[in-house]
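A single protein chain has been omitted from the complex, and every remaining protein chain is retained in its original position.
This part shows chain A:
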Amino acid sequence: MKYVLMFVETEQFAQELAAKTAAEREQAYQRVYAWFDEHAGKISGGRKLQAPHTATTVRLDGPAPVTTDGPFMEGKEVVSGFTEVDVTDLDEALQMVRTWPGCPVVEIRPVES
């Protein structure tokens, strides 16, 4: 069984990172690498995702599912899980997500090849 974590970056986080000096940024990266190293035995895989503009969001908490453009990036909403699926195209992924019984928002993002 495979699990994938989806990391959500906020605007503030990006701004803070951009404001750092090159050396401070390097330190921040090193802490991330150290975290991966520390948990290396438990990480079975993972990939960098395409940028947020490639996202599609489906809302299932209304009377009918609503499909829209764009990622959700509100601070109160966080990604709670991630699973990698192998399908033909976005429509097939959408078809799967329509019947998703869990959390009310699902973001479909293509994996960077």
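Definition applied: contacts are C-beta pairs under 8 Å (C-beta built on N, C-alpha and C of every residue); 3 or more make two chains touch, one makes a residue touch a chain; residues count from 1.
The rule is short, and it goes like this: contacts and distances are computed from a predicted model.
The protein name that UniProt records for the chain not on display, among "Putative RNA polymerase, sigma-24 subunit, ECF subfamily", "CRISPR-associated endoribonuclease Cas2", "Cytochrome bc1 complex cytochrome b subunit" or "Sugar ABC transporter permease", is "Putative RNA polymerase, sigma-24 subunit, ECF subfamily".
Although one chain is not shown, part of chain A still touches it, namely residues 50, 53-56, 67-70, 88-91, 93-95, 108-110.
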